[in-house]
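A single protein chain has been omitted from the complex, and every remaining protein chain is retained in its original position.
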Amino acid sequence: MPESFLRPPKAEFPLVRLVGEDGTRLGHSPTEPDAETQTQLFRWMVFGRVFDQRMISLQRQGRIGTIGTIRGQEASAAGLALAMRRTDWLVGSYRELLAYVAHGVAIENVLNLYRGGVPGPFPEGVGAMPVQIVIGTQLPHAAGAALAAKLRGSDDVVVGCCGDGATSEGDFHEGLNFAGAHKVPAVFFVQNNGWAISVPRGRQTASETIAEKAWGYGMPGVLVDGNDALAVYAVAKEAIDRARAGEGPALIEALTYRVGPHTTSDDPRRYRSDDEVAQHEKDDPIVRLRLLMEKEGAYEEGMQERFEEEARAAMSLAIERAEAVANVTPETIFDLTWAAPTPSVLRDRQRTLEDLKEIGEVGKE
Amino acid sequence: MPESFLRPPKAEFPLVRLVGEDGTRLGHSPTEPDAETQTQLFRWMVFGRVFDQRMISLQRQGRIGTIGTIRGQEASAAGLALAMRRTDWLVGSYRELLAYVAHGVAIENVLNLYRGGVPGPFPEGVGAMPVQIVIGTQLPHAAGAALAAKLRGSDDVVVGCCGDGATSEGDFHEGLNFAGAHKVPAVFFVQNNGWAISVPRGRQTASETIAEKAWGYGMPGVLVDGNDALAVYAVAKEAIDRARAGEGPALIEALTYRVGPHTTSDDPRRYRSDDEVAQHEKDDPIVRLRLLMEKEGAYEEGMQERFEEEARAAMSLAIERAEAVANVTPETIFDLTWAAPTPSVLRDRQRTLEDLKEIGEVGKE
Amino acid sequence: MKANIVEAIQDAMRVALARDKEVVVLGEDVGRNGGVFRATDGLQAEFGEDRVFDTPLAESSIVGVGVGLAAYGMHPICEIQFGGFLYITMNQIASQAARLRMRTGGQMRAGMVIRAPYGGNVRTPDLHSDSLEALLAHTPGVKVVMPSTPYNAKGLLLAAVDDPDPVVFLEPMRIYRGLRAEIPDGHYEVALGEARIAREGQDVTLVAYGAEVQTSLEAAEQLSAEGISCEVVDLQTVSPYDRETVLASVEKTGRAVVVHEAVRQAGMGAEIAAVIQEQAFYSLAAPVQRVTGWNTPFPFVQAEHLYVPGAAHIAQSVRRALQD
Partner (left out) sequence: MKANIVEAIQDAMRVALARDKEVVVLGEDVGRNGGVFRATDGLQAEFGEDRVFDTPLAESSIVGVGVGLAAYGMHPICEIQFGGFLYITMNQIASQAARLRMRTGGQMRAGMVIRAPYGGNVRTPDLHSDSLEALLAHTPGVKVVMPSTPYNAKGLLLAAVDDPDPVVFLEPMRIYRGLRAEIPDGHYEVALGEARIAREGQDVTLVAYGAEVQTSLEAAEQLSAEGISCEVVDLQTVSPYDRETVLASVEKTGRAVVVHEAVRQAGMGAEIAAVIQEQAFYSLAAPVQRVTGWNTPFPFVQAEHLYVPGAAHIAQSVRRALQD
């Protein structure tokens, strides 16, 4: 008999990296991005930085509502999005806005949402579910959409995303457990950015990694350096290819750090030190990839500035377009509630609108 | 770089056994039951068998409602209950009735519940929460009660029990994750009896064992032969002692088999073969312990018959007592809804009772 | 064919599975076991494991997976084993299924059916007897349908499956097998949102749905012996419900009694009484009465026959409405 019957946790998950913090190449992988994709990764990461700054300043000007920040997490988002096919489904939350845009969702769509309006439709052929605000709730949807893809014989893969905090929700468990039990083509992608608002990862769960939670659902797990765009891409690509081949779901933990506040309403100084942030700020995923590209001769002079310029232009155009329409009226709300309204619903709608008209509030904003 | 980044599950959980199916001693442990406890284990297992038969026949006679069966799971229940201290809290479900009684809850309490009435109070000093019917829901309660014990400086341990199917519920996840994160003195005890009504364990979750789910919560896990009373006791004792010592929670998977139907309303032939059942029926936990005791000279001639007799007498007495009172009136229901009713509540109660009296239905059953 | 309610429901699913390959049935024990009430009996054998399948024991994900299936274009029929467990699914129903269309500006829909048996007087354990329709009626974006006969059970379920909105379909457990009647073979629909007059009458309007329609008809029969003529309105769809039919009946009779077994406070009886007094105030000869469960949780089995409105409870309120 052993001294103890209890088997303490000992799943070991090494951190997957292809590029060191100083841009040194650490390894290669058959699933790593090719040269063109590498450039696109860089381009989207640069876009993400510009997007983040722009959204924050729109919020400060009162032109959009509270917005989550993504600074520091660009490699995770871009690495994931570029590893996906356009028809694969992205099922994520407010922290995946860069991934949504890189995957093909229009910037206006996101802007409309944060302007408190109806998000525009996803472009034809882009697989996605709406940006989720209720933490963890999207993961059973991801399992369900993946099951649908499988049942219909499509080879789409569904990527369900969430944060480290979200892994505590019951729906995280139920979504992953369903996906494992029904062996659906889903990949779960957790951006572990160290914090769930003010609650550090270490107090969220006692497991050493989030990656090892995969085993409880009978699926493989992997812990990847979320600031290493090449590694994130390579790992996501492998998991997605594998799911597409019918080999079932996997869980990816991308270890990164939220450098900015949780949202524009958050004051992170209340719960973490400037030192901690400064420490992490040094490991800028954009810089890391640029250093690698420079070392490997893939970086063209002025590339970053060009991409920044392009991103600013795209943002400006999208903002202009989005702000040209305040797209919600009371009618919108009634009409979006039911796809098939009944006669009582239509009468109710009419009465409410008449009442509103009487007090002269329709159209006033 | 490895060939694959993904790390497939490989947590290995050997099955802990102290006694073989034929009663052969396979090992010893410092936490195994002493001679007196071993006899008590046997006694409670015999009680469980009698209890099960009696409850089923009461149900057939229409004297109680639908009841779950426990045949085949006696070792898990008795092993767990006897490893607990009387003041430790048992937080379980309908499948743990034997554990409840062995832990000190009165048989009448259980009978009242299944008679559709108010369960009697738990005896003074017996730690327990009511028998849970809503699957999985009790596990956060177990975490909370354990946290309370810790905060109050008591050394009580809380044991949260559930079945294999229950491990799929969000509340299983949230309860265990909380317990791990707050390192509370709780032990989670899963009776894996192979089935959740008609759904086999293999379709419930893709993980190879339930024990390994522990690691996702940063706690140790253990897989024990649930038909080996000595092993269940030894493993439970270790986990409980450890929790009591402040070393945090653990998860025990007791591998057993539900030989009877899920409940008296269930027809298991719809979903499993008689062969499968016959196979498992051979491994009767009562027989196993008796064989061991005979081999080791601990079995006294006529012991089983004596315990059966005693169990029948206890059941008869409890039934007689329980049936002497139909303990629910409409007043009961109103009075148990609020501990602090408001004047409106009291008026409402009075009106409802008057209405009932007017139509002459009060007291009619 | 002749069928009771549970057979009619099973037949509806069979028809739905046969006519639309996007329809799938999922839930706990719906496969091999055919559901704990046999509502899905034989469906897996007939349509295969890809169309009718067991899920893990996890209600939030049964609905959540349904939302994902629906978003992808399928039409799931999810079974929740007992209505009381809908509490667990409230977030997936209310914050997700009911709002997917809104959240995508109409691009996606959560067309799906969530079936669950509900109701008391069946001697079930804790939380197996609750009637939670009011929680869902307070949740716009999800329809609530509660059949009362084999005919409308099948027709409403087929309409629910064809509906692009999410529908919670609550089945009257108590009369699953009691009523047997002729129902049409094959496909037919009973339109969602339309009440039916289950019995015509002149003196008072009884508004009911689900199992209490039968109890109301019983009460009406008893009262007719006293010379009281009750009109029984069966809502069929509880949300959004057919206000017009209810109001027309009350305008005719001048008196109304609303019947349900759910908790009284903030139940559907409150809603219907509020609408009647709002919109038919000057037709009302007496206050609208409510015959409902008490303002307590669903009680222990020993008291459930007093809690669930019986014909005597209803008759008492009808007489009261006529006294005023």
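Read from first to last, the chains carry the letters A, B and C; within each, the first residue is number 1.
In this section, a contact is a pair of C-beta atoms (placed from the backbone, for glycine too) under 8 Å apart; a residue touches a chain by one contact, two chains touch by 3 or more.
These numbers were taken from a predicted model, which means no experiment stands behind them.
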item: For the chain not depicted, the shown chains it touches; value: A, B, C
item: Chain not shown: contacting residue from B:Pro33, B:Gly170, B:Gly194 or B:Pro285; value: B:Gly170
item: Sole contact to the chain not displayed, among A:Ile197, A:Val277 or A:Met303; value: A:Ile197
item: Option from B:Leu151, B:Ala245 or B:Ala278 whose C-beta touches the chain left out; value: B:Leu151
item: Positions on chain B where the hidden chain makes contact; value: 89, 91, 118-122, 129-130, 134, 137, 139-149, 151-152, 158, 170-171, 173-175, 177-178, 181-182, 333, 335-345, 347-348
item: Those residues of chain A which, in the complete complex, touch the missing chain; value: 65-66, 94, 115-118, 133-136, 165-166, 168-170, 196-199, 203-205, 265-266, 270-271, 326-330, 332-334, 336-337, 345, 348, 352, 355-356, 358-362, 364-365
item: Residues of chain C (touch criterion as defined above) contacting the omitted chain; value: 84-85, 87-88, 90-91, 94-95, 98-99, 102-103, 126-127, 134-135, 137-141, 239-240, 262-263, 265-271, 273-275, 277-279, 281, 286-290, 294-297, 324
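The rule we apply is simple: only the chains that are shown with their structure count from here on.
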item: Pair joined by more contacting C-beta pairs (B-C or A-C); value: A-C
item: Rounded Å distance, chain A centre to chain C centre (Cα mean); value: 39
item: Rounded Å distance between chain B and chain C, as computed from the means of their C-alpha atoms; value: 35
item: For chain C, residues contacting two or more additional chains; value: 56, 58, 60-61
item: Overlap residues in chain B, where contacts from two or more other chains coincide; value: 168-170, 203-205
